[in-house]
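Every protein chain but one is kept in place in this view of the complex.
Every chain is named by a letter (A, B and C) in the order it is written, and numbering of its residues begins at 1.
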Amino acid sequence: MGTKHLDQIKQEAFEINIAIVREKLVVLTWGNASTIDRSNGIFAIKPSGVPYSNLKWQDMVLVDLEGKVVDSSLKPSSDTQTHLEIYKGFELVGGIVHTHSPWATIWAQACQSIPVIGTTHSDHFFGEIPCLPYLTQDKVESDYETETGIQIVKFFNSNQLDPIHMPGCLLSGHASFSWGQTSKKAFENSVALEACAHMAYHSISLNNNIKFPDFILSKHFLRKHGDKAYYGQIKSK
Amino acid sequence: MGTKHLDQIKQEAFEINIAIVREKLVVLTWGNASTIDRSNGIFAIKPSGVPYSNLKWQDMVLVDLEGKVVDSSLKPSSDTQTHLEIYKGFELVGGIVHTHSPWATIWAQACQSIPVIGTTHSDHFFGEIPCLPYLTQDKVESDYETETGIQIVKFFNSNQLDPIHMPGCLLSGHASFSWGQTSKKAFENSVALEACAHMAYHSISLNNNIKFPDFILSKHFLRKHGDKAYYGQIKSK
Amino acid sequence: MGTKHLDQIKQEAFEINIAIVREKLVVLTWGNASTIDRSNGIFAIKPSGVPYSNLKWQDMVLVDLEGKVVDSSLKPSSDTQTHLEIYKGFELVGGIVHTHSPWATIWAQACQSIPVIGTTHSDHFFGEIPCLPYLTQDKVESDYETETGIQIVKFFNSNQLDPIHMPGCLLSGHASFSWGQTSKKAFENSVALEACAHMAYHSISLNNNIKFPDFILSKHFLRKHGDKAYYGQIKSK
Partner (left out) sequence: MGTKHLDQIKQEAFEINIAIVREKLVVLTWGNASTIDRSNGIFAIKPSGVPYSNLKWQDMVLVDLEGKVVDSSLKPSSDTQTHLEIYKGFELVGGIVHTHSPWATIWAQACQSIPVIGTTHSDHFFGEIPCLPYLTQDKVESDYETETGIQIVKFFNSNQLDPIHMPGCLLSGHASFSWGQTSKKAFENSVALEACAHMAYHSISLNNNIKFPDFILSKHFLRKHGDKAYYGQIKSK
C-alpha cells in the first residue's frame, strides 16, 4: 500500500475539511469531508467531534471500503458509513462533503427539492437538486448512517440520476451531501449548493411562477462539463 | 477557598464571553456568560457594561449563591440575578450564556417557541425550544432579573423539562438563555440555538406543514447524549 | 478657540466614522458622522466622498453653527447642513451618525416606523422609532439637506419627542440619522437601530400581532437611562 498516496489523500481531505469551515458552510463540528484513493480503495475522513481549530492533516482517519479503520488512533466521523456507501455506489466519485450549511439545510428541513431557476445552478447541477424523503423508523433505529448512504445510492439509481451530473442531494429533516470526481470538485459543489439554495429561496418568494428554460440549463451545464466544455484553462475530460 | 479553582472559572467565563462575541452572538455589550465552581458554590460572570475589547479574564466578577460579590471592584452583569436563580434551580448546570443573538431574539420577540424540524436542532435540544410568556408587571417592576430566573426554573419544573435535555429557552420580548453541564457546552448550545432559530424561521416559511418524525429527534439527541452516545472521541458520561 | 478641543473632536469624529464602516453600517461612502464641541459651537465632520480607506483624523472638516467651514481645505460631507440643523435644534446632542445601513434603510424605504417589540430596542429607544414622511418637492429642490434637518427637528418638536429618549429616526425613501449626548452614544444608537430594524422585520413576519407591554419598555429604558439607571460601572447622569 503506497504511503505516499495515503498521505496525499489525508492532506486533500484535511484541506477540504478546513475549506468548508472557511467558507462558513460548517458551524461548530457540523460537517465532514473525505477523499478516496481509488487505486487502494481507501478514503481519508475527518475524525469524529474534533474541533476544527485543533485539526491537523495527520489526524485524518483512513478507512477501507469495508468500513475498517486502517490507520488512526482516532475514531472516524460518525457519518463515515454514509461516505462509504456513496463511494461504493458511485464509482466515479473521488470526494464527498457533508455539511449542515444553513440554506441547503433550510430546504432539507422543508423537505423540498431545489428547483433549477438560474445559470449558477445550471453550471453545477444538471437539474433540480433532489430532496430525499425521511428515512423510515426501522432504518433510523437500526443502522442509521449506513441506511442514509444506501438511501442516496438507491434514489439516484431508481431515478436514473447520474451522480456526476447531479453531484449532491438533500436529506429531509437533515442536511446535504455533495460530491465530485475530486474532493476539490466536491467542495465547489457544496459551495454552489449553498449559494443556489440561498438564491432560489428568495427568487421564488419574489416570483412563484418562474419558467427557467431547459435550453439554458443545458447550455450552461455543458459549457463546463463534458466533451464540448469551453470554460477554464484546461479541457475537462 | 481554592484560589486556583476560582482563577480557573474566571478564565473559563472570560473565554466564553469572548467566544460569543467572536461568533457574532453579541452586538455591543448585549450578552454575558458565567461559569460556576460547584465545589465552592461560586460563579464567575462578566462585569456590567464593560466593552468586550477591553475585557481581561481578571475582570470577571466572582459571586456566591446568595448573590454577593466575593471578589472584584467591578459590578457584575446586570443579569447576574438571573444566572444565580438558574444555578440554584438547575443543579447540573455548570455554565450559562445569555445573548441577544439576532435569530433567537427574533423568535423571542414573536413570542414563539422554536419547533424541532431537523437533526441540527435534535443534536442539541430534545424537543421544541420553549418561549416563556412575558413577565407580569409586578414582577418586572419589583425584582426583574431575579424574577426572570425564577420564571425559567418554575417553567421547566412545571412542564417537567429536564434542563440538561433542553439546555436553553427564549423569553418573550427579550432574548435567550442557554446553559450546559460545562460553560463550553453552554456556549455550543447558544451557537446551536442561534443556527436553529435562523434555519427554522426560513424552513417554515417554505413549508408550513413540516412533520419531523420523533424517532429522528430521539436518534440524533441520544447519539450525542446519554449512555449510548457514539459521537466524538470520548464517551460522554 | 482651543486647538486642543478641536483636535479632540476631529479625532472623535474620525473614530466614529471608522467604527460605522467596521460595523458594516456603511457601504462605499454612504455615511458620515460628526462630533460637536459645544463650548465653541464647532463640529467636526467627514469630508465629502473621500474613501474610508484613505481617511485620516486630520481630514475631518470643522464647521461652525452658521455652516461655515472654519478649518479644512476639503469640502465637508454633502449632508453637513442636516447635521447642522440637528445640532441647532437639539441642544443636548453631542454627536450624530448618518448611514444607509441596510435594515434601517429597508424600513425607511417602506416608509414605516419601527415598532418597539423587545428589550433590545427598549434599552436604546423609548418607543417606536419614527419614520418621517417624504419631503415635499419644493423643499427637495430648494435646499434639500437643510430642509431634511429642519424636518427632523420640527417633527420631534411637534410630536413632543425628547431627542435623548428617542435618539434617532428614519427618513422615508432615504435612510436613518442617529445621535446621542456623545458621539460614542450616537454610534451605539446607530448600531442598535440597525440590529432592531433587522430583528423587528423578521419578528413581525412570524407574528403580526405582537403586544409588547409598555411596562417592559419603561423598565429597560430606565434601567440604562436617567436617575435610577443601574446598568454599567458608572451611574449615568
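Just so we're on the same page, a contact is a pair of C-beta atoms (placed from the backbone, for glycine too) under 8 Å apart; a residue touches a chain by one contact, two chains touch by 3 or more.
This one's a predicted model, so the numbers in the text were calculated from it and none came from an experiment.
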Displayed chains contacting the withheld chain: A, C
Residue of A:Q8, A:T120 or A:Q181 touching the missing chain in the full complex: A:T120
Residue touching the undisplayed chain, where the options are C:I18, C:V50, C:V70 or C:A229: C:V50
Touch criterion as defined above, residue of C:T105, C:S122, C:Q151 or C:S183 at the omitted chain: C:T105
Touch list for chain A against the chain that is not drawn: 117-120, 123, 188, 191-192, 195, 198-200, 202-207, 210, 212-213, 215-216, 219, 223, 230-233
For chain C, residues in touch with the removed chain: 27-28, 30, 47-50, 74-75, 78, 100, 102-103, 105-112, 134-135, 137, 140-141, 144, 173-175, 201, 205
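By definition in this document, only the chains that are shown with their structure count from here on.
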Chain B-chain C separation of Cα centroids, rounded to whole Å: 33
Distance from the mean Cα position of chain C to that of chain A, given in whole angstrom: 47
Multi-chain contact sites of chain B, meaning residues that touch two or more partners: 205
